[in-house]
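One structure coming up, written as C-alpha cells, with questions to follow.
In this view, the complex is presented without one of its protein chains, the others remaining in place.
Moving on to subunit A:
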Amino acid sequence: MENLKFLKITNLSWFLAGVLLLTGACTASQTTSKSSASSLISAAPVTKADSPEWPSTFGFGKPATPQEIALLDIDVRPDGKGLPSGSGTVLAGKAVYAVKCAACHGKTGVEGPNNRLVSVAENEAAGTESNKEKTIGNYWPYATTLFDYIRRAMPFNAPGSLTNEEVYALTAFLLNANKIIPAEASINAETLPKVVMPAQKLFVPDDRKGGPEIR
C-alpha cells in the first residue's frame, strides 16, 4: 500500500488545496481556522471526514477509456453538445408518435392519460391562473432537453429503444405541435440548439437565501 503515503499539505496539488478551501472550513472542529471560506457555501456546520492528512490519491479504481465513456455518455446540453448525427421531420415524427406515444399521451399530445405534451390556446403562458398543466410549449426552457429525455426514457414500456432518427423526428413533431417550429422544419444537431423555447424567459434562479425570509 505504498500509495497510501501521506503528503504534507504544501505538497498537495492545486486541486486538493481548492478542496480544502471549500470543505475544510465546514469541519466541525479540526479546521475552524479556515472559516473564511465557509461563507462560500453555507453557514451551517457540516460534519466531514475527508482529511488534509489523506493522500492525494488512494490509487483505487481504473482509468476509463474514451471508448468506455462513449458507450454511456448520452447526455445532450443546451448548446447542442452531445447531439448525434441524423435528423428528423415533423411528418416522420407524426407517424412515430401515433405508434409509440399516442397510447399514453393522447392522439394529439393533449388527451393523456399521462403527461400532457402540447399546449392548448388558453394554456400557453406559464404562471397564469388557468395554467395548471405543464407542457413542452409553456414550461420547457430548452429544446435539447426534449431530445435527451425522449432518447433516454421513452417510450415508457421500452425505454432506450428508439433510433436517433426517430428521436429527432419525435422532437420535431412535438415542437411543431406546440407551434414552436414550422411544419416543414427538419431537426438535427445544428438546428435543435437554435430553437428558442417560449418558457425560457420565465426561468429565474432560486432566490431563497436562508434566514427568516419566506419565499
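Methods note: contacts are C-beta pairs under 8 Å (C-beta built on N, C-alpha and C of every residue); 3 or more make two chains touch, one makes a residue touch a chain; residues count from 1.
The rule is simple: contacts and distances are computed from a predicted model.
K.L.:
Absent chain per UniProt: "ABC transporter permease", "Protein FixB", "Sulfite dehydrogenase" or "Nitrogenase"?
P.N.:
Of the names offered in "ABC transporter permease", "Protein FixB", "Sulfite dehydrogenase" or "Nitrogenase", the absent chain's UniProt record gives "Sulfite dehydrogenase".
K.L.:
Looking at A:Thr89, A:Ser119 or A:Thr144, which makes contact with the chain not pictured?
P.N.:
Selected residue, touching the omitted chain: A:Thr144.
K.L.:
Touching residues of subunit A against the unshown chain: what are they?
P.N.:
13, 15-16, 18-19, 22-23, 26, 40-51, 54, 56-58, 60-64, 66, 68-69, 72-79, 125-129, 131-132, 134, 136, 139-142, 144-145, 148-149, 152-153, 156, 159-160, 199, 202-208, 210-215
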